[in-house]
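Beneath this line is the structure, given in structure tokens, with notes to follow.
Just one protein chain is left out here, and the rest sit where they should.
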Amino acid sequence: MTRYILRRLAAMPFLILGVVTLAFLLTAVTKGDPLTAIISDRQMNNPEVVAAARAKWGLDRSLPERYLIYVGNLLQGDMGTSFITRRPVAQDVLYRLPATMELVIAALIVGSSMGITLGVLAAAFRNTVVDHVARLFALIGSSIPVFWMGLALLYVFSVKWGIMPGPGRVDPRAALPPSVTGFLTIDTLLAGHLRLFLDALWHLLLPAFVLGWAVAGTISRLVRANMLEVLSREFILTARAKGAGERRVILRHALRNTLVPTLTVIGYSFAYLLTGAVLTETIFSWPGMGSYAVEAARGLDFPAIIGVTIVGGVIFLITNLITDVAYVVANPRVRLG
Amino acid sequence: MMPATGTTPLFEVRDLRVTFEKRGRSLEAVRGISLHVAPGEVLGVVGESGSGKSLGMLASIGLQPRGARVSGSVRFKGRELTELPRAEMRSLRGSRIAMIFQDPLSSLNPVMTVGAQIAEAVWLHNPGMSKRAAMDRAKDLLALVAIPQPDRRISQYPHEFSGGMRQRVMIAMAVANDPDLLIADEPTTALDVTVQAQIMGVLAELQQRLKLGMILITHDLGVLAGHADRVAVVYAGRVVEEAGVNDLFARPGHPYTRGLIASIPNMASQTDRLFSIEGSPPPIGTLPPGCPFAPRCPMARDICRRDAPPMLFEGAHGAACHFAFDRAGRAA
Partner (left out) sequence: MTLVSPSRASRLALHWPHWLSLPMMLGLLIVGFWAIMTVAAPLVAPYDPLDLVGRRLQAPSWEHWLGTDALGRDVLSRTLHGAVHSLPLAVMVVALSVLIGATLGALSGYLGGWVGAVIMRLVDVTLSFPPMLLAMAVAASLGPGLGNAAIAMVIVWWPVYARLMRAQVLEVREREHVEAAVASGATRPRVLIRHILPLCWTPVLVSATMDLGQVILLAASLSFIGLGATPPTPEWGSMISDGASQFYSWWVALGPGLAILTIVLGFNFIGDGLHDYFDPRSE
């Protein structure tokens, strides 16, 4: 087991380098001229301004040179300067990362509780109405475009009925607490602002549900399949022969045996959540990495695009590594071998 | 026909049928098994795999697989089990009626400690008991089935046990509430030959000591020779012969039983080759008319292919064969 973890850890730097390289290469195939994002149209005709801008952003160097410069800077934590915000990309990303993580973690909690509940219900009542409804609900979650559902829920709950807050992380009129973790739900608690905490939680609910429903489908399908498999195993019969009730058989004996694959699929859901977060953040005006990425992509802000893509890739690599290692650690049968 | 002790039977199954509905068709896997066990008696149930012996016994205590339909009568200490509410059936299972299974590895929950699994069996039927007391009881039970170092073993997982030790754990779990009836479904089949005898020893000793009524399900008639008081032979979902164990070996009434006896290794050792019954049992649902054994029977006549034989009795010894007990006489 230790050897497996070490091997996976040793591969990480190479994978990260691959991620960096691939992300960087993307900008090399660009057809759009990033200069248009830096200087105004009128000044495009002014060769001096254009040359100065090219020199400043390193656009006049050859590709390998630019790559080496980029990697060198990256190692020092420098991802260049955003064309749009004119701030260092690393700073922008660090500033926006917590909002995304808060949303993604909330969505993961919502999505896994929904997914596990639906999956268990579907398996416990298999081939009944409960099963069909649970499966349909899950399937709709993975079929619905998150950006459309976000719009629809905002319209219905916030505009029509007024029972949910509008977009954003908190009431825009509120004074924000000092940023410690960047997670508003935690920072407000640290500052002792209970009302603001509840407001932040309240704002988190809709986007987390939108994003969570999308992964709940995948999770519930896997939980259902695993539950059915476990329920057909002999120790379930033993539990029944002991006199255990159906509830106990399902929750204590079966569900616990599906824990490892369930945790695994929840871990892998992270990728989907990062993907969905891009769109959810746009709809809910969530000031996270996703909306940053969208602004960067729309504005051909290449340093920002590369930066966000690399950070996204690295987060993804790390969560997958954690998931894989957790799988090996948690699974007694793998541990044996 | 009461067993020798003369008391009411502890457990009595009458005309038990188990049917599956599949794509609109009904498949009868158990076609009317009847048998009975007296308190403290060991009944051997023998038959080939797929004969319905295990399914029938599972169904008799409400453990049939999903989608199976069970009919017939099952009485335990005079109470009709098939009409019992589910909660009451559940409170009987594991306390008054316990069961052990063939493969102890797959029958134990891999993610629960052995102690937790035994303790669960204890406190499921002793609601007021503390978890600690249940654990202590689990330790005693491990000692009872002669597992060394119960203090240490109790917090281990099933994969840390050997096959024989796992089956001992299953036995400990089964006798946790001092049951009246133990149903042992092929308890030694999945084990190494060397530990089979040990496990049978443990079972026999506990049966004696706790005065258990026991149903010992097996495909190996030889196992029953030293351990059963009476034997029921099951073929194609029905009991085809029942008799006291000595009577059965001395005067088997059904040709299928004779085949089974002849295929026991040490009994066949006088002849130079091991006997085996030709052919295989009919798959569920494709029964021929007449005697289900007729296609494989060396002495089948026209009547066997036409009429299903009734159970013929000679005292307490019954056999479902047209030619039982006087096969030389009416062989025309």
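Each chain gets a letter, A and B, in the order it is written, and its residues are counted from 1.
In this section, a residue touches a chain if its C-beta (ideal position, glycine included) is under 8 Å from a C-beta of that chain, and two chains touch if they have at least 3 such contacts.
On a predicted model such as this, the values are computed, not experimentally measured, just so you know.
The chain not shown here is touched by just one of B:G24, B:G78 or B:P127, and that residue is B:G24.
Residue in contact with the omitted chain (choice from A:S142, A:T264 or A:T323): A:S142.
Listed by residue number, the positions of subunit A touching the unshown chain are 15, 18-19, 21-23, 26-27, 29-32, 139-140, 142-145, 147-149, 151-152, 154-155, 159, 229, 271-272, 274-276, 278-279, 282-283, 293-294, 296-298, 300, 302, 305-306, 308-309, 312-313, 316-317, 320.
Everything that follows uses one rule, which is that only the chains that are shown with their structure count from here on.
Looking at the complex, you find that subunit A touches subunit B at residues 233-235, 237-245, 253, 256-257, 259, 332-333, 336. For subunit B in complex with subunit A, the touching residues are 58, 61, 63, 87, 90-95, 98-99, 101, 103, 106-112, 120-121, 124-125, 157, 159, 170, 173.
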